[in-house]
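Below you'll find the structure, written out as structure tokens, and then a few comments.
Every protein chain of the complex appears in place save one, which is left out.
Right, chain A next:
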Amino acid sequence: MMIDTTPFRALTPDTQPPYLAPEYRSTVLRSPRSAPVAIPQTITELTGPVFTAPQFPPTDNLALTDGREALGERIIVTGRVLDEDGKPVPHSMIEIWQANAAGRYAHPGDTHDAPLDPNFRGSGRVFTDQNGAYRFVTIKPGAYPWGNHHNAWRPNHIHVSLFGPGFATRLITQMYFPGDPLLDLDPIFLATPDADARNRLIAAFDIGVTEPGRALGYHFDIVLRGRHATPMEN
């Protein structure tokens, strides 16, 4: 196997959240006090795990469990995974998980008293195609309360986990929905300083993706770190 040894570009300041964001209370005791040590990228950072569908079987319809439909507003989420140069990231695994339509996770730790849906487990796995495109079907997750501060509610969101070509491109993010009034009150969303970077976390409603009589469509592109144009001397 050929290994691309071109280093990945540094992330752009302010387009990523900090470790310490006191408005998000859980960061206070979990953020390191010392700055990270900068290291050159070696084979450990330049390469990454490779997942294949036979060993990691895809499940692209979260709205259907053992042939039974989940409750809620059926949606299609599609988009492309690209690098910072706009090049597609092909054949890459994406993991997704979310609350049900009532805002409840099928998780023993979720104590919200909204109802569980026996037909909604809330997790899936898809792979990008050769053009970096992905697609899955689910139901629109509900907003849910959390204990961060008085009257705290998470905006509707889907958790998304990506790997890309290197350990350095590992990304876990959240996809939000347009027009959600909770976004401007959410310390997790607001922790990213750059407003444009925040807004890129919001999917676009897309009538072209919407299927008549079936499901609303949303478009969400995800961008992973790109590589330097030329190998870097260091």
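In this text, a residue touches a chain if its C-beta (ideal position, glycine included) is under 8 Å from a C-beta of that chain, and two chains touch if they have at least 3 such contacts; residues count from 1.
One rule holds in what follows: contacts and distances are computed from a predicted model.
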Practice task
Would you kindly match the missing chain to its UniProt protein name, picking from "Aspartyl/glutamyl-tRNA(Asn/Gln) amidotransferase subunit C", "V/A-type H+-transporting ATPase subunit C", "4Fe-4S ferredoxin-type domain-containing protein" or "Protocatechuate 3,4-dioxygenase subunit alpha"?
Solution key: "Protocatechuate 3,4-dioxygenase subunit alpha"
Completion exercise
Among listed residues A:T65, A:N119 or A:Q174, the absent chain is touched only by A:Q174
Practice task
Can you work out which residue in A:P40, A:G67, A:P181 or A:P212 touches the chain that's missing from view?
Solution key: A:P40
Completion exercise
Given A:P18, A:P115 or A:P178, the correct residue touching the omitted chain is A:P18
Exercise for the section: In the full complex, which bits of chain A touch the chain not displayed? Write them out. Expected result: 5, 8, 11-12, 15-19, 21, 24-34, 36-45, 47-51, 55, 82-86, 95-97, 99, 105-107, 109-110, 121-123, 125, 159, 161, 167-168, 170-174, 188-189, 191-192, 197-198, 200-201, 222-226, 231, 233-234
